[in-house]
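Can you read through this structure? Questions will come right after.
One protein chain omitted, others in place.
Chain IDs A, B and C follow the sequence of writing; residue 1 opens each chain.
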């Protein structure tokens, strides 16, 4: 099991060893986040549910790499913007807990506004 | 400090309490990941470096929420596709370590292929 | 029938009447293009083929608006970067014609590299 802080340290140490902080303005980092998310999506394009099941057998490693790239930017941006990402996730889940109350929404994928 | 596994449990418990796994096929989850990354990016659009610095003073919470939404999908997809995301990140960083050797790349933002 | 040039003029006249060219650097325009494409995608998320067919009955206008927003940025960027987008499309189709020869690829959705 890894702590978020350990993973963040891994990412920041990698970056700082290369003296890349100078390039990491928030706008370009957010572009990277978005481009890496697109690379995750690309794996599932043009595939039916069955084709995806088949594809997953041989490509879990590749998809794991792309998800890792997304996580890299989440951790790096959190660090640079001084955001406690664990706390942010916990708070967001509490907010979603209220927004999507279990008793009203169980088994439905309706947007909150339509409940 | 939070462990990745704790945060993943938070996400999966939230989802399973609502019986939403039935909707979470990988293609639509990857679309969500991509749309949430776009929402992070939207915060930085049309802003100069100075305007972003100013904007960050009042909007760190909002950006934290969007980054949390991205992390939500990274953790949920990792869980559903049975990917150990901590391991995936560590392996990716080792790979990047070789791809971007410190001594050759320090202070440059060149792509590996151009070194 | 509308000419591409007429539509481009519509877009540029709208922009210039508001004196917005000063904000339209290529990076932020490309971000806009990407965000508007995400808004098109959002319409189809979490929907099965049948649900999409049903959804299309009432939402063609909305989707048309989002596609128009994407076209807006394609035309505006083409103008500002001095790219003849009709020519660019024709040339790209000729390139694709060679890359995906009809006799080899008919009915297959294989990538060229796998033929």
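We take it that contacts are C-beta pairs under 8 Å (C-beta built on N, C-alpha and C of every residue); 3 or more make two chains touch, one makes a residue touch a chain.
Because the structure is a prediction, the values reported are computed rather than measured.
*Asks:* The chain left out touches which of the shown chains?
*Replies:* Taking every chain of the complex into account, the missing one touches A, B, C.
*Asks:* For the chain that's not shown, point to the residue among A:42, A:62 or A:94 touching it.
*Replies:* A:42
*Asks:* Going by the touch rule given at the top, which residues of chain B touch the chain that is not shown?
*Replies:* 27, 31, 34, 46, 109
*Asks:* Touching the absent chain: which residues on chain C qualify?
*Replies:* Considering the whole complex, chain C reaches the absent chain at 1-5, 7, 10-11, 14, 17-20, 22-23, 25-27, 30-31, 33-34, 36-38, 40-41, 43-45, 47, 49, 52, 56, 60, 63-65, 67-72, 74, 77-78, 81-93, 95-97, 100, 102, 105-107, 109.
*Asks:* In terms of residues, what is the contact footprint of the unshown chain on chain A?
*Replies:* Within chain A, the residues touching the omitted chain are 23, 28, 31-32, 34-35, 38, 41-42, 45-46.
Assume only the chains that are shown with their structure count from here on.
*Asks:* Centroid from C-alpha atoms only, then distance chain A to chain C, rounded to Å. What do you get?
*Replies:* Distance between chain centres: 27 Å.
*Asks:* Residues touching two or more other chains, restricted to chain B: which are they?
*Replies:* 23, 31, 34, 38, 41, 44-45
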